[in-house]
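Yeah, one chain of the complex is gone here, protein chain that is, but the others are all in their spots.
Chain IDs A and B follow the sequence of writing; residue 1 opens each chain.
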Amino acid sequence: MSPTTTKEISIGDVAAREAAGINQMDGEDRMALNVGPSHPTTHGVLRLILELNGDLIEKCEPVLGYLHRGDEKIAENMTYNQFVPYTDRLDYLSPLANNVAYAISVEKLTGLELPERCQAIRVLVCELARISSHLLGMGVFGMDAGAWTPFMYTFTEREKLYTLFEELTGARFTTSYTRIGGVARDIPEGWLDRVSKFCDELPFATDEVEKLLTRNRIFLDRTEGIGQITKEDALAYGLTGPNLRASGIDLDLRKDKPYSGYEKYDFDVPIGTRGDCYDRYLVRIEEVRQSIRIIKQVIADFPSGAWYAEDAKKIFAPPKEKILSSMEELIQNFMIVTEGPQIPSGEVYFEAENPKGALGFYIVSKGGGVPYRMKIRAPSFCNLSILEKLVPGHQLSDITVILGSLDFVMGECDR
Amino acid sequence: MIANEVAYNGKVEGDVIVTKADAVINWIRKHSVWPMPMGLACCAIELMASAASRYDISRFGMEVMRFSPRQSDCMIVAGTVTYKMAEVVRRIYDQMGDPKWVVAMGACASTGGMYRSYAVMQGVDNIVPVDVYVSGCPPRPEALLDAMMKLQDKIGKESSVKALTKSASAVSS
Partner (left out) sequence: MIDQDFIDELLVKHEYLSLVSHEDCLTLSCNRDHWLNFASYLSLEETFDLLVDLTAIDHGEDAEVRFSVVCHYYSRVHHDYIRVHVECASNENPEILSISSVYPSADWHERETFDMFGIRFTNHPNMKRILMWDEYPYFPLRKEFPLAGIDTPLPAPDVVEVTDASVEPAPMMGGPFVSSGSGPMSDSEPRAKDESWTEKSEKPV
């Protein structure tokens, strides 16, 4: 051991470290450390191979693919509607938002215009999904920093959301709610009231979490100034979503390229200033509040009318009661189930502002009911690519906080 | 009296308990299951939900989730096991001390589920012996709780003493 490593250096103080010359040590004292793929802080099956110099990380090599399930190959082998359940399992913290992003990208190929009610339903479920995802993100982030209680509070709220999802879609978790050209079913009676009741109660819970974390000295010490991402780096590595906005870049596709009628609603886009772990947490908690705002506006002016594109006979299967009572609808349903929705040839790229970032679908169609090629642009995949640059220079214990603040999901990262 | 129950009747025996060794060992084992959450994919979130406020797995004495295989005796495989992950799952299983049990949570871990593809192992039972399979994609927390109680029943019926003496003789020989 060379004498420089025994010097006491305060946590996260990069300047002091450089002054002590720790970053210019010889190679002989380094240690390789393997974190993951089964590790509590990696939120799934991420693996990091670290090169340590004492407690300092000098090099970080992420290894992915432990959850690579071949979604893109599967998509080439089934009809458009059959793929909807697989989109649930991409970012499995916000299945509803994934469903919507996928459905809109296919609809863009067909040039289909959806009725207002359907769009409003989609906006509503997207924002509920955002709340559910951020609640888990904050809870788990607190847990990574050593606080167990916020996790319990956020999970209580998530369970309320699960009850709402179950009533709407029939499933707590993997919802598969959209179809190409509409949604699976209309909203149940009285459901909107229960959603607005939930939205009224939620701020109390988020305030509680804020009380526990936002001004918590330990939490501040562990997150402030850690994992700072500059604006330039954030753009260069293709970060999107809250991680990009925490670095101070005003990019929200709901504002910049509105889809599904987002332009009708009034909301703010929270922006960070320093791009550290603390800012990423603050951005998320503010986004939850903005989502509540959007939901209240949607409910206040909920359109009536059809909840699916009625004129799209070759794309959307009619509701069950019509199938059972009319021959024409029966045949229409049969054709869509067997041959898939008939999508014209062409290529399309669509990105939606998902809780984790911009989830994009690039679809190449050669006509018929099966895509020729489908590429899923996963926000977590791009967000994680910055790790190689971000992690070196931090202490080993900062890894948990940095990973927690990036809020990624391996299901969509590896696909 | 059922052979697997701990017999205790203070009025007759005073402070002495007379029972079978198997019953005592199994009774101890089944009420102190320390799960190792092998959270791989979507099911891991439902696993978290069952540990969180509404479902509260600690009602059944299994809340001590340990991420270190050395400290745990029941591996809950929650999620899709890919071929790349398979070796890791097996290595972690090997590191767990005996006796150990495995719960395959969800369709993916049980059979490969909806992922019939080149990258996914069609069931974790290809590499580790599974004690309880849970259906569902993902299973509800209630289903997991039920599975854990089934596992307790199973542990209660094992012939632990035989297994102990067998492994001891295997070591000595």
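Keep in mind that, in the parts below, contacts are C-beta pairs under 8 Å (C-beta built on N, C-alpha and C of every residue); 3 or more make two chains touch, one makes a residue touch a chain.
It should be emphasised that the depicted structure is a prediction, and the values quoted were computed from it without experimental measurement.
S.K.: Considering the entire complex, write down the shown chains that touch the omitted one.
M.R.: The omitted chain makes contact with A, B across the full complex.
S.K.: Touching the hidden chain in the complete assembly: which of A:Cys60, A:Ile295, A:Ala358 or A:Val391 does that?
M.R.: With A:Cys60, A:Ile295, A:Ala358 or A:Val391 as choices, the missing chain is touched by A:Ala358.
S.K.: Going by the contact rule already stated, which one of A:Gly238, A:Pro303, A:Pro319 or A:Gly393 would touch the omitted chain in the full complex?
M.R.: Checking the options A:Gly238, A:Pro303, A:Pro319 or A:Gly393, the one contacting the hidden chain is A:Gly238.
S.K.: Going by the touch rule given at the top, which residues of chain B touch the chain that is not shown?
M.R.: The list for chain B reads 83-84, 86-87, 90-91, 94, 112, 116-122, 126-128.
S.K.: Considering the whole complex, not just the chains shown, which residues of chain A touch the missing one?
M.R.: Looking at chain A, the ones touching the missing chain are residues 64-65, 68, 70, 72-74, 76-79, 82, 108-109, 111, 235-238, 240, 249, 251, 256-257, 338-340, 342, 346-351, 358, 360, 362, 364, 368-370, 372-373, 375, 377, 381-382, 385, 389, 414-415.
Simple rule for what comes next: only the chains that are shown with their structure count from here on.
S.K.: Calculate how many whole Å lie between the centre of chain A and the centre of chain B, each centre taken as the average of the chain's C-alpha atoms.
M.R.: 32
S.K.: Please output the residues of chain A touching chain B within their complex, sorted ascending.
M.R.: Chain A reaches chain B through residues 37-40, 44-45, 65-70, 73-74, 85-86, 88-89, 92-93, 136, 151-153, 155-156, 158-159, 162, 172-174, 410-411.
S.K.: Going by the contact rule at the top, pick out the chain B residues touching chain A in the complex.
M.R.: These residues of chain B touch chain A: 38-42, 44-46, 48-49, 52-54, 67, 79-80, 82, 84-85, 88, 92, 114-120, 137-138, 140.
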